[in-house]
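Yeah, one chain of the complex is gone here, protein chain that is, but the others are all in their spots.
We just call them A, B and C in the order they show up, numbering each chain from 1.
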Amino acid sequence: MSAQRTAGTRISRDELAAVIAADIPEGSIVNLGIGAPTLVANALPEGLEIILHTENGMLGMGPAPEPGRIDPDLINAGKQAVTELPGAAYFHHADSFAMMRGGHLDVCVLGAFQVSEHGDLANWSTGAPGAIPAVGGAMDLAIGAKSVYVMTDLLTKTGESKLVASCSYPLTGVGCVTRVYTDHAVFDVTPDGFAVRQAFGDNTIDSLAELTGLALVDATQGSSPDASGGARTKEEVR
Amino acid sequence: MSAQRTAGTRISRDELAAVIAADIPEGSIVNLGIGAPTLVANALPEGLEIILHTENGMLGMGPAPEPGRIDPDLINAGKQAVTELPGAAYFHHADSFAMMRGGHLDVCVLGAFQVSEHGDLANWSTGAPGAIPAVGGAMDLAIGAKSVYVMTDLLTKTGESKLVASCSYPLTGVGCVTRVYTDHAVFDVTPDGFAVRQAFGDNTIDSLAELTGLALVDATQGSSPDASGGARTKEEVR
Amino acid sequence: MIDKTTPDAAAAVADIPDGATVMIGGFGRAGQPVELIDALIAHGAADLTIVNNNAGNGDTGLAALLAAGRVRKIVCSFPRQSDSWVFDGLYRDGRIELELVPQGNLAERIRAAGAGIGAFFSPTGVGTELAEGKEARTIEGRDYVLEYPIRADFALIAARAADRWGNLVYRETARNFGPIMASAATTTIVQVDELVPLGSLDPETVVTPGIFVDRVVPVGIRSWLDADGAFVGGVDLEGRPLAAATAEEAAA
Partner (left out) sequence: MIDKTTPDAAAAVADIPDGATVMIGGFGRAGQPVELIDALIAHGAADLTIVNNNAGNGDTGLAALLAAGRVRKIVCSFPRQSDSWVFDGLYRDGRIELELVPQGNLAERIRAAGAGIGAFFSPTGVGTELAEGKEARTIEGRDYVLEYPIRADFALIAARAADRWGNLVYRETARNFGPIMASAATTTIVQVDELVPLGSLDPETVVTPGIFVDRVVPVGIRSWLDADGAFVGGVDLEGRPLAAATAEEAAA
């Protein structure tokens, strides 16, 4: 079903990370999921204060340490060595996940296997028989942050759309995704389905509709109808 | 109904506090309720380490400060000035009451209006019309500690027994009291009702039965059947 | 640059509307954000629902807010105290509504709001009149009642020191409700003795991370501390210098 599709312009992961970073206002508290989303940290503008949360118990996480300065007590959720910035704070796991579940994070950026046009997210299990399941904090992040951004390629390696009418993989969260950043375009999740917010290069609403097999709303003219980027308020998250 | 009762020996509150203090083993974590139970602190043996908890957020509470050294940030649950002992720790209210509710306190000592022979406690409200109700931490203490000791006069000022078949005042907790220390005698709450553990002076099982109007078990010979003093284990409290 | 510092208490509370639910920190006088309460009184917001452990002491702070007639309802565990005459009068006159909550359930319900918990089964209050009408359940042989979160539009709390990100440390038992109320309100306003430079609070010892704090108002060191925040004493339980207390008592 994907073979005859026209592939449009694809931006690199680093470019996509920069697009995401540019949408995060100063002062935001942000959790970056394991994998590609960690690239967003490198793309955050110098001099803006954006506070990174890592669910294993820290706010104010800094970049990787210099060689020889690795501290095994100071790691991120991906179990990589990180550093501490001025203004950091440590806390235990129950407090850390209370922050998420209570709607206190502004943004989280997650990878995905699939996102449905209702905002359902599948990113923790392919459901393959014999696979060893592991969920970690994905389900907490999915339901917790005010804005849940997904960073992903639009198509799988075999050319299938990760944006779908309904997820076939096991769900991580229901109706939780606010926006999807892909290598072809940026999509907001709206009550009318996916709305194309920004199309990269030669991608068009029509070409994206063909790639995804979905009816898409055109929100590329002017600003998105929801200027806040689809962020839920703290009250709504609760 | 109380007029014709024979009054037996009554020990003083300070003496009663000493009786209670002698039953608290070293290493115990103890919460002393507002009022008479605070006298137990003064009666604890010098040199034994018994850790006092105050529900407004402290373990390792020390005695009242010297004159001029009052610190308004450092108070107990009765809002009196206290001090900090080496080994103390501060925590917030949710953590403090989690300690109680989770069964981590060894002993609490509370006042009472009434205690029923099933261990029900009434100590927060007389239920009088127009009275302003106030409960504080009484209900949390009642259900939380491994051993809930009540310290009280056996009789009200008008001569009625505070030990009753069934409480007429509003309850603080159901089946929560393990032992009652009164000015006449010490009673364990048992499945068979109140058991007299120790009778002071000329009080006898018979005179106490007459004062209380209750059938009493005689547990004064040798040790109480439950050498642990009726303490629930942490598992049972949970 | 993130800077949650607000020039003064008046500016910090200026958007609290009539009808708001406001959590106020403190256990008795310890940790009570007196300067923020005074600013709230001056601001004039009325018809408030207040969440606090108590219902005011003496004639200042929360008691003054009550005396000004601004409070429709109070949610607390222990209103009646030796010095709660303001509340007592309003309650007896039927001019204030009271929701009485056992202290641990009050704390846990506030925490639940901050932690995104929809409801929880608590053993506290089971079989008492404060559990009447609440959903009950027996779990593994123990009885519980279902308790719901308590949220607020605003929290007014007091802490010892903050940095410009809103990281907070407290002092002794003045910590009490501050950390949980900060997490349970849409907007959290903190008065602190001292604003310290970012990076000067040890990350291991921050009690309330700035994620829970929206506005910080430095109000100056308490009278029982020296300029470095060290305890020097010399006050009574209400924080009045002992000489002044003695003079007042002599005059009385």
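Just so it is clear, a contact is a pair of C-beta atoms (placed from the backbone, for glycine too) under 8 Å apart; a residue touches a chain by one contact, two chains touch by 3 or more.
Given the structure is predicted, the values throughout are model-derived calculations rather than measurements.
Engineer: May I ask you to name the displayed chains that the omitted chain touches in the full complex?
Structural biologist: A, B, C
Engineer: For a quick check of understanding: of C:D8, C:D47 or C:E204, which residue touches the chain that isn't displayed?
Structural biologist: C:E204
Engineer: Which of these touches the unseen chain: B:E15, B:E49 or B:D202?
Structural biologist: Of all options in B:E15, B:E49 or B:D202, contact with the hidden chain holds for B:E49.
Engineer: Just to verify: which one of B:P45, B:P63, B:G102 or B:G201 makes contact with the chain not shown?
Structural biologist: Counting the whole complex, the residue in contact with the absent chain is B:G102.
Engineer: Using the definition of touch stated at the top, determine which of A:G47, A:G130 or A:P191 touches the missing chain.
Structural biologist: The single option touching the absent chain is A:G130.
Engineer: On subunit C, what residues meet the omitted chain?
Structural biologist: Contacting residues on subunit C, toward the hidden partner: 108, 112, 115-123, 137, 139-140, 142, 144, 148, 169-172, 202-205.
Engineer: If the hidden chain were put back, which residues of subunit B would touch it?
Structural biologist: The list for subunit B reads 26-27, 29, 49, 51, 53, 58-60, 84, 86-91, 98-105, 144, 234-235, 237-238.
Engineer: Considering the whole complex, not just the chains shown, which residues of subunit A touch the missing one?
Structural biologist: 54-58, 65, 68-76, 79-81, 84, 90-94, 96-98, 100-101, 120, 130, 132-140, 143-144, 170-174, 238
As a convention for this text, only the chains that are shown with their structure count from here on.
Engineer: Between what two chains do the most C-beta pairs come into contact?
Structural biologist: Pair with the most C-beta pairs in contact: B-C.
Engineer: Taking each chain's centre as the mean of its Cα atoms, which chain lies farthest from subunit A?
Structural biologist: B
Engineer: What whole-number Å value describes the gap between the mean CA coordinates of subunit B and subunit C?
Structural biologist: Using C-alpha averages as centres, the distance is 29 Å.
Engineer: So how far apart, in whole Å, are subunit A and subunit B when each is placed at the average of its C-alpha atoms?
Structural biologist: Here the centre of subunit B sits 55 Å away from the centre of subunit A.
Engineer: In angstrom, rounded to a whole number, how far apart do the mean CA points of subunit A and subunit C lie?
Structural biologist: From the centre of subunit A to the centre of subunit C is 37 Å.
Engineer: Quick one: which residues in subunit C touch 2 or more of the other chains?
Structural biologist: Where subunit C meets two or more other chains at a single residue, that happens at 111.
Engineer: Please output the residue numbers of subunit A that touch at least 2 other chains, ranges allowed.
Structural biologist: none
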